[in-house]
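Every protein chain except one is present and positioned as in the full complex.
Showing chain A:
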């Protein structure tokens, strides 16, 4: 191998340079250079020469090389979102062949709104899954936030009468506990949001759709503080903690809403979240901001990397990717601004609100995971907890915080799915909600073993599940078939995940 010969070559000049044992100031001066900075190699050759003859010179590749490298990675077990994207295409083809109504504009828009609740919960779950943990309570926890939101709306802010005195004080006490636990582990955002929930609840702030949504989010954060503390500090396995809480929160929802009861969300703003559409002008504005922003960010970053001589993808590939996003975005925007109403009396058109909602969460989540120190630490803890601890990362804090994020984001999911049906019943967030959300993340390519996954996996996986449910529904398949097919798809995704790990482990070292 070439490394041996190259290594031997350096050995020669390094030996010369060792010389007599120096301890004086001069050596100290070189020391600083050698410890850092580009002048490191001046004692051997010019820096550029050193970097050039140093093996790492593949900062840029041709498109062909990049594609070959990608194929090699996939063969090595790094599938990423590829299986889910392929599955998405297959499902689209199959269902549009089998059902006339599948590829209609009305159905597509409906499908988006149907899948969004689960998808958003899945986005929060990605953070937990990245640590190799699981949050089985995210579904019923989202149900709790939905029921508090509905109760607050229906009782015009008077939760004391809505819940009954005992339950109300227990609820407030739980919020206080959440604040304290978050402060203990210094998860500031969790403490802040839980405190806001406490204020809204105690002050009896009158009903207002925006306050309701904020309340749901904050109650979600408070729930996450409690889960996170039990997992991260007390050290109970997340599977057990969240299984217990899954049952407990299901009971809490029932208590808040009452057996057989339903709380209607009679409010235009809350109803519009999942059922409203942007105007045509706003739809196009969204397209310009989203696609333009994406293009600007990706291209600026790409050319700045090229300029600085950093590892970068081939320009052609980047351009193709940006072009594809812009064209697809434009096409989707155009189609969604057409009238999709089946009756002649009303017109329904415009991009549904759920699209910008998911996009915003996608952008924020991706930014946090890819660009911030916090996100890097999440991957590190998920990859090797002990290495992260030795690197000085506060592992306990990171582990608690992901549960806060998961439950808070699940609350946002709850707002969307409650808005879709226009009411909250005792089953809110129960049943298959959580399993579908976990399924969405895993199908999209997030590993159950931790350390691998991205926010967009949740969106892709969520789309796969939404299409399966919607398509089978259109084909008049009974619920049994829908469940079985969904289960099999999840099994398939988990197998792909396990297989990819096996392949990666077997890859040559």
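Following the convention adopted for this analysis, a contact is a pair of C-beta atoms (placed from the backbone, for glycine too) under 8 Å apart; a residue touches a chain by one contact, two chains touch by 3 or more; residues count from 1.
To be clear about the criterion, contacts and distances are computed from a predicted model.
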item: Record-based protein name (UniProt) of the chain missing from this complex, from "D-xylose transport system ATP-binding protein", "Sarcosine oxidase subunit delta", "Neutral metalloproteinase" or "Choline dehydrogenase-like flavoprotein"; value: "D-xylose transport system ATP-binding protein"
item: Among A:101, A:347 or A:372, residue touching the chain not depicted; value: A:372
item: Touch criterion as defined above, residue of A:314, A:356 or A:383 at the omitted chain; value: A:383
item: Residue among A:62, A:304, A:341 or A:495 touching the omitted chain; value: A:304
item: Contacts of chain A with the absent chain, listed as residue ranges; value: 1-4, 6-8, 10-11, 14-15, 18, 21-23, 27-28, 30-32, 34-38, 40-41, 47, 50-51, 53-56, 58-59, 76, 304-305, 308-311, 371-374, 376-377, 379-380, 382-384, 386-393, 451-452, 504, 507, 509
